[in-house]
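Some chains have been omitted; the remaining ones sit where they do in the full complex.
We just call them A and B in the order they show up, numbering each chain from 1.
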Amino acid sequence: MPAYATNMRLKFPIVALTLEIITIILFAVFTTYDDGKGHGHDAHSNETHQENPMELYPMFQDVHVMIFIGFGFLMTFLKRYGFSSVGVNLLLAAFGLQWGLLMQGLWHMDDGKIKINIFKIINADFSTATVLISFGAVLGKTSPVQLLIMTVLEITIFSINEHLVANVLGANDVGASMIIHAFGAYFGLAVARVLYRPGLRNGHENDGSVYHSDMFAMIGTVFLWMFWPSFNSAIAEPGYPQLTAVINTYLSLATCVLSAYAISSLVEHKGKLDMVHIQNATLAGGVAVGTCADMNIEPFGAMMIGLVAGIISTLGFKFLTPILASNLGIQDTCGVHNLHGMPGILGGLAGIVAVSLGKKEGGNAAMQAAALASSLGFALVGGAITGLIMKLPIWGQPPDQNCFDDSIYWEVPEEEEENEESLTHADHSKNKAEA
Amino acid sequence: MPAYATNMRLKFPIVALTLEIITIILFAVFTTYDDGKGHGHDAHSNETHQENPMELYPMFQDVHVMIFIGFGFLMTFLKRYGFSSVGVNLLLAAFGLQWGLLMQGLWHMDDGKIKINIFKIINADFSTATVLISFGAVLGKTSPVQLLIMTVLEITIFSINEHLVANVLGANDVGASMIIHAFGAYFGLAVARVLYRPGLRNGHENDGSVYHSDMFAMIGTVFLWMFWPSFNSAIAEPGYPQLTAVINTYLSLATCVLSAYAISSLVEHKGKLDMVHIQNATLAGGVAVGTCADMNIEPFGAMMIGLVAGIISTLGFKFLTPILASNLGIQDTCGVHNLHGMPGILGGLAGIVAVSLGKKEGGNAAMQAAALASSLGFALVGGAITGLIMKLPIWGQPPDQNCFDDSIYWEVPEEEEENEESLTHADHSKNKAEA
């Protein structure tokens, strides 16, 4: 049985280089620089950026930091999985943004070419966010090869759903509560369900944090928290709608911190704060206000969304995650259901309500509801199919005992050598079993 | 005696949620988005931002990073207090920016509303800086509930003094040497004096750093250092005055690094550098050049301010902090007197001199002096009153032996469990004593 053939020596280089070379060829055929002389079917990029093609660049860099530092370090909370968290995050996002540029750009070609500009690279970064959210659900239990395959499939499916939601349904989702957060979370949960590991039912000694790993994770949390207003406003209409998106997100996040801390203290032993909640639930306000971010929901409306998001996210970590694992076989390493799943749905529902109340000119509540349903449907079906492909026993997934451990795919410094050896022994016994 | 009833289970959630709900109600009544159609009494926001309401957004994000990463990680130098440093920093700043928006906005209403824009959220972030500076003085010796109360009171008092200085006295303080740095420091020192703990006279085993905690603190230092030009120029007049503020701050900080390193080496054993000085005194140049930042003091003038700031700050850490603790009963955990207090006064004095020399059009040296006096007066009186309120034995402050220790208010990972237990024992014996 080759399921645990975790030696990546040929598999990984072949898969990575093959994907990259195919991508370069597609770029050679389909892409060029935006020269500002397009035919204007992409209203946003033409109207706005013709005059100064660099106008959105600072927003882009904020989003870039969220993708590479934010997501990367947020997942370093595990005691022995920091290299993989920040390193594989870099790998997936670096490939994903290339693939996303192609998949999203195919719907918006101009003279047969995808014309790359800042608006498009922001969207490319966005497309990787779906993968990084799903990565959180399966963190520690998948090989880099499996995750590269997930990247290709998830971004492809994401791009179809995004096109459907934005261009066919004409729904509003400026901060992507539905098409990124809910989509990425339920896609990842579907993958996790398919990859269910009964052997981890009773936990794993490495599936936890140490003091310093929690500190590294806070780097990710705080950068995500700070730059979330850029995430939710980057592709808003320039001017006052963009300002509205910034203010709503700023206030929703600030409020969410208070409710996440309060509920964490309320449900924990002796009223203590729990780092898992602080690292994650404080961000739920950014997710949940996404769909409504550029709508006239008034500052206090944004704050109420943030307040509720912090509460349900913290309660989800405390009560729902254990139930999902034990009853439904969904082992959600980072609790993406609590940070992206439920708050994403909350964001979608808030969008339906806000549009119904006339808070967005030209909005249509039915289309908002259809967008939410579409995002969840594509996520669950796409995630399940992707999970089945990832489950094929040829991609080098780790055996249960080596989950949550960098040393299976990384050279780790000497001090870790003892564990390294125990891993090697485990491999040997596996190999014997295979023989 | 309930002084050490550190169980936060009800206290903290009730205080946090009550404050947040009151705040949301006030936002519902008093705030809306800036739509660019104001009556123009707030000259700055109208003249400048009417055309592009997002113009200051990159500056805002730099300031945001200073508040949440800069201050948060700067205080992680303590070996067992990293969760509290970065986590409570997030809590206080997230609540403080909401409260600051209200308190500062009340002086600048338009049609009965505070119209939120980027300029106002930069100022809201600024208002939290005062609290985070004061937090440094009492770090490790206060509960989250005490600190939330300090946040409400300090920002309220700050907003009164700021209005007096900027609008009544008409003094210049673009980089806020006086109204933020000196104010925050002396407010915090007054609180620390009232909360004096004789039991910590001979130090505390956890009141120190370890190698990795010093590395985390450097993340805070370097982000503060890099983005300080944004802090000092964010609300300067657009165009060349803003450029002047950037250049003066950039050069003052660069010079300050050299003098801080030189003096650290000069006063330490065998000429070695001391991380406490490097983490803090290298920033004094940013504080001290604040008031003069947008004045025509010429590049070398800014550099001389930075040179002196680095020297007095380092000497303060070495010689003054121990004296304040032993002779005046002021236990200043982070040495905010050296980083914000003395350099803030230096900044105020440099402003008086620069205005006297005609370096600022329309400046008035007497008003500058009055602004400095007002800031110090409000800080000392306000801090003392706030300290008395914080001293009420109902806010869950930690007993001496549990100071500087995350595990009293946080769930800490397993490896720390032994200390956790010793804490529990300490609590038990306390409870017996109370019984």
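The rule we apply is simple: contacts are C-beta pairs under 8 Å (C-beta built on N, C-alpha and C of every residue); 3 or more make two chains touch, one makes a residue touch a chain.
Here the structure is a predicted model, which means the values were calculated and not measured.
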item	value
Full complex stoichiometry in copies [only 2 chains shown in place]	3
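Heads up, the rule we're going with is that only the chains that are shown with their structure count from here on.
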item	value
Sites on chain A touched by chain B in the complex	58-59, 62, 79, 208-212, 214-215, 218-219, 222-223, 225-227, 230, 238-240, 242-244, 246-247, 250-251, 253-255, 257-259, 261-263, 265-266, 268-275, 278, 282, 296, 298-300, 303-304, 307
Sites on chain B touched by chain A in the complex	7-13, 16-17, 19-20, 23-25, 27-28, 31-36, 52-54, 57-58, 61, 64-65, 68-69, 72-73, 76, 82-83, 86-87, 90-91, 94-95, 97-98, 116-118, 121, 144, 212, 216, 219, 409-416
